[in-house]
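Apart from one protein chain that is not included, each protein chain of the complex appears where it belongs.
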Amino acid sequence: MLSFIIRRLLQSLFVMLAVSLIAFSLFRFVGDPIAQMVGQETSIEDQENIRERLGLNDPMPTQYARFVGNLAKGEFGFSYRTRQPVNELILSRLPATLELGAVSLFISLIVGIPAGIYTALKRGFLSNALLVTTLVGISIPTFVIGIFLIYTFGVALGWLPTFGRGETVQLGWWQTNFLTLSGWKALILPGITLGVYQLTLTMRLVRAEMQEVLKTDYIKFATARGINYRSLYLHHAFRNTLVPVITIIGLQLGGIIAFSIVTESVFQWPGMGLLFLDSIRYVDIPVMSVYLVLIALIFVMINLIVDLAYFAIDPRVRHRGGDD
Amino acid sequence: MIESLRRWSIENELVYLFLRSPGALLAALVALLCVGGAVLSPWIAANDPYDIASLDILDSLIPPSWSDGGDARFLIGTDDQGRDLLAAILYGTRLSLLVGFLAITFASVLGVTVGLMAGYFGGRFDAIVMRIADVQLSLPAILTALLIDGIARGVLPQGQHDNLMIMVLTVAIGLSLWVNFARTVRATTFVERNKEYVQSCEIMGMHPFRIMFVHILPNTMGPILVILTVDLAVAVLLEATLSFLGVGVPANQPSLGTLIRIGTEYMFSGEWWIVIFPSAMLILMVISINLLGDFLRDALNPRIR
Amino acid sequence: MSALLSIENLYVNFPTRFGEFVALDGVNLNVAAGEIHGLVGESGAGKSTVGAAVMGLLQSPGYVASGKIVFAGENLVGLNNDAYHRLRGDRISMIFQDPQTSLNPLLTIATQMIETIRQHRHVSASDARNQAIALLAETGINDIEKRIDDYPHQFSGGMRQRVVIGLALCTEPELIIADEPTTALDVSVQKQILKLIRTLCRERNIGIVLITHDIGVINETADRVTVLRSGRVIESGNTKDVLGKPKQTYTKELMAAVPRLDKRLDRFKNIVGEDDKVIDDSWKVPLASASFATQWLLSEKNEGNERNSHPLLTVSNLDVTFNSGQASWFGKNKGFKALSNINIDLMNGEVLGVVGESGSGKSTLAKAIVGLVPLSAGSMEFKGKMLPAGKHRDRHHPSRRVIQMVFQDPYSSLNNRKTVESIIAEPIRFYGLSHDEVEIKKLVASVLELVGMPQRAMLKYPHQFSGGQRQRIAVARALVARPEFLICDEPTSALDVSIQAQILNLLKDLQQTFGLSILFISHNLAVIRQMADRVVVIKNGEVVETSNTEQFFSAPSKTYSQMLLSETPSLVF
Partner (left out) sequence: MKLTLRAMLFISMGTALTLSHGITSAETFKWAGTSDPQTMDPHANNSAPVLGFLNNVYEGLVRRNKAMKIEPALAESWEQLGADGWRFNLRTDVTFHDGSAFTADDVLFSYERASSEESDVRSWFSPVESVVVVDEHTIDFLTIAPNPLFPDSIANFMIMDKDWATANEAMRPSSEAENFATRNANGTGAFTLASRDPGVKTTLKPYEGWWDTLESNITEAVYTPIGESATGMAALLSGEIDFISPIPLQDVPRMKQRAGFKVHEGVEARVLMFGFAHQIDELKFSDDVSGKNPFQDVRVRQAAYQAVNVDALIDKVMRGNAQPAAQLVSDAMKGYSEANAERLAYDPEAAKQLMKDAGYADGFSFGLQCPNDRYINDESICKAAASMFAKVGLNAKLTAMPVRNYWPELREDNFDMYLLGWSPGTFDAEHPIRFLASTPNEEKKLGSWNFGGYSNARIDELLPMIQTELDDDKRQAMIDETTKLMQQDVAYIPMYVQPLIWASKDNIELTQRTDNFFILRWVTIQ
């Protein structure tokens, strides 16, 4: 178990190094940061000076080594755009994205799982209606859903805010939406926008897995023993779908964070996705690099948590000692 | 004709199920219309929206022909450049589908090859490939595409850039989708490689690649087919999203996504047709592809991870 | 004796795209309390459908078209699902075939037992637990107080099946449907489980419907038996009468097809026709015929086909260890020793039988010989030359052609996405035995005919054939390589007895015609007896005994061999 975690962490380190290397070697091509840093009257000479000062003239391996070295020392550098320390900048945006992600994940699970179970068990109008509705859900681009929601609920009906986080409360460095009404209201539209796609995936996955599990011998045997249907479906069947479902949900979290770029852009949600888009616009290499490494870290952590969840759910994995 | 179809449907379960699924039939019809319209767009569109010489800025923003100020020449109106919107949508669909098809081709070739090899060889190779897949997964689709696009803009010679943009998009979208194929094919290959027909090939001394591509590959086709369909929808959406974020296809060759992006700028200005029609087209197309994917998934019932 | 269960004129239909399929065609059956009623038949006979119909768990879209299922005086047909569900487990229970898959892997034995008990009886959890422990102890699980909180995967196959039986019994049902309860088990375990079932039946006065394809099992266990074929009852009555003095032709043929442990037959006689399907013989490749195949196969005379006392294959001190030395992230893996110190000689033209229980390593031996697994020690010699093992065997090594293999599962040994023609033609092309496409086509057709298949089969795909037909195709594929040495790894264990008899006949014929040397692997002693000249018994990766077949079956020298023989259900009446 411990050796498994250590092995995972080592592998994760490799993943993160790879991501940071890729990230780093790619960003040089995104554009010229200097042009974004200075006004139009700055001379070429001065621009060159800045370039030199930032070390942008060094060979790529040198820059990468410096970047990794600094990361290892816990120095994340400074944003080219705002000159703020990158860690501070990202940390200030992290809560917004995580809260949005959590809400949309919550929406996708709270609706997706029951709907998935229902559609797996029952055929009929409601089941088909659910399947078709959610199909529409994955067929509409996120940004169209977002704009549509803004237009309907923000502008036409005026019920919900059209952008931003609303009032937030500061808990230490964590800025939260969850403690104010306006914060909650601000979460609804982006939460739905981001959650719809995941909801559909969750529902369909739960449905497929349930159908699969329902065909197994142990469910047939449990049926033959007259276990009541509620326990049969929830205790016996659904529990057995959890391993694949958790795997996919883990992967989805990555998707949520990625798609939050679009959602955050549409809703002007001040999270990491918006920060990343701004960073691309301004060729803010330090922010982009750290963002991607952080995404990789989150992904790796999710993977690890998913693996550990297997231990909790599946006794076979628990006893095998988790060699993959 | 009907009789032969009936007989065919009895011999082939897929055809049998297909003919009995109204949803799938309808979806296939819509998809066929979309693809047909897209492929034939040069012949059925009233004008060529890529031919900038034929555009007249004075024709821009004309509403659909049935509304006030409409123009009979432009059935569903024109966009901000004076393009016939219908023609632009047809061409845009063509481009979106082209990118989609190329991307899933790229993704499937890469993913299937990698998945077959990982599943067949297992061990170190498998571990390394799956870690790379992890890296890929931790750079979610949009990020990958944004990055690739960024690089391409940086490294490709200007002028070549536009021509290659479609290739770049293909690679970007393809790269973000190959993992699906790789994982599924790998899982299927794990199962297949322990089957005795594979062992019999091994005993004969057949080359591993021949075993993989000639013998195992056809047996993984069911799941691959489903992923192909689903990912085609994903690829088309992804292209639209990328175009929405402004990193998609070049401006003078608008895809559906670009058309929608342009259209959203007219959301509050009353020129609703610029956003409604391309969106409707995109949604209709993606829904029908997804419906087909659904049908295939249920019919072939492969385990998809 | 009043019937506990009485099935009257039951029709079960399955709508398919080919039209309505009649799975049960007017079945009548009576089971009394305290009686084991055997339900025997080959695949497709509808015996499992009977069980499912009684449980009210017919797989969709199947339905009861007409007839009655009267259980304790109540007709179950048309009972609403809730009432039926209350009946299940409570009064009627079921035992499934595969103990590996019939227990929920995520729940402990205790959870599953207690839940089932409390589902039907108003008892406290601790009472239920005590009941469960008592019951499981009764089924013969040792140390049950400690093990009841374990998960299914922590038990061996036999123990799991005991748990399954415990689960089926825990609500004290009046009737149990046991669907192939021992098929997945080794003979020794099978014997114990059958004994357990019999004891429980007697002591608790439970009616049991024992569904199986294994006539030996029926013979040893059932009080009465019903023979089913294609959804119809062929014959029914006391086990001794039906099996010993069959009245119907089908039953007679079926009995004749069962390999006998007590004597060796040259050929099985009175073989049941494959199916009632009309075989389409009209399609032919010009000039193709079985005799052409024979001629072609014999055209290049192999010296190994001469029956003599020169060893064709010598295996010396062979060890196979899995996962050894494979570096994991932390330290080395010790590995699992599948075979150790194996010494075997196989003479030219001889059929050597290898027998052993599951996990004994007999398949690993086959894999080692064909080069699929590496050796960790020892060596092999083939035709007097070193036979490189595992990866050291060159892909073009001559032995790759002359050693061919027929696998156990005809459903997985043929590639479903290839036509039969390309499956059989592949070795011809691959080994360069012929480059003339016309000849290849002719050969494929001829070999098909040689193994008793219509030539037209070459146009079809494997999934269009039954298991026996597929196995014939697999034999044809092995044959076209012009092998000198054939390895048959459980070639008939997935087949019905009548089909098994046909395949064994085919192998015997081919062996005689071509003088093939065969390594014949099977867990079924009766089959070994019919096929082998000499027998090797393997247990836990080691050779227990090697002797001539006749000698082995009349007087086995080792205790293990004796035990194996005594626990195999026999047809001696």
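For reference, chains read A, B and C in written order, and residue numbers begin at 1 within each chain.
Operating definition for what follows: a residue touches a chain if its C-beta (ideal position, glycine included) is under 8 Å from a C-beta of that chain, and two chains touch if they have at least 3 such contacts.
A quick note: this is a predicted structure, and the numbers were derived from the prediction, not measured.
A.B. asks: For the chain that is not shown, enumerate the shown chains it touches in the whole assembly.
C.D. replies: It touches the following shown chains in the full complex: A, B.
A.B. asks: Given the contact definition stated above, which residue among A:3, A:25 or A:82 touches the chain not shown here?
C.D. replies: A:82
A.B. asks: Given that one chain is not shown, which residue among B:17, B:127, B:267 or B:284 touches it?
C.D. replies: With B:17, B:127, B:267 or B:284 as choices, the missing chain is touched by B:267.
A.B. asks: Mind listing the chain B residues that contact the chain we can't see here?
C.D. replies: So the residues of chain B touching the missing chain come out as 52-58, 60-61, 80-82, 153-154, 158-159, 161-162, 246, 250-252, 264-271.
A.B. asks: If the missing chain were put back, which residues of chain A would it touch?
C.D. replies: Chain A touches the chain not shown through residues 30-32, 35-46, 49-50, 53-54, 78, 81-85, 89, 92-93, 147, 150-151, 154-155, 158, 161-164, 167, 169, 178-182, 184, 265-268, 270, 274-275, 277-278, 280-283.
In this text, only the chains that are shown with their structure count from here on.
A.B. asks: Which chain has its C-alpha centroid farthest away from the centroid of chain A?
C.D. replies: Farthest chain from chain A, going by C-alpha centroids: C.
A.B. asks: Let me have the rounded angstrom distance from the C-alpha centre of chain B over to the C-alpha centre of chain C, please.
C.D. replies: Taking the average C-alpha coordinate of chain B and of chain C, the gap between them is 46 Å.
A.B. asks: Please compute the C-alpha centroid of chain A, do the same for chain B, then give the distance between them in whole Å.
C.D. replies: Distance between chain centres, rounded to whole Å: 23 Å.
A.B. asks: Going by the touch rule set out above, which residues of chain C reach two or more other chains?
C.D. replies: Answer for chain C, listing residues that touch two or more other chains: there are none.
A.B. asks: So in the complex, which bits of chain C are touching chain A?
C.D. replies: It is residues 55, 57, 85-90, 93-94, 96-98, 101-108, 112, 115-116, 119-120, 151, 153-154, 164, 167-168, 171, 177, 328-330 of chain C that touch chain A.
A.B. asks: In the complex, go through chain A and note every residue touching chain C.
C.D. replies: On the chain A side, the touching residues are 3, 7, 10, 216-229, 231, 235-236, 239-240, 313-316, 319, 323.
A.B. asks: Can you name the residues of chain B that touch chain A in the complex?
C.D. replies: So the residues of chain B touching chain A come out as 131-132, 134-135, 137-143, 146-147, 150-155, 233, 237, 240-241, 244-245, 257, 260, 264, 267, 279, 282-283, 286-287, 290-291, 294, 297, 303-305.
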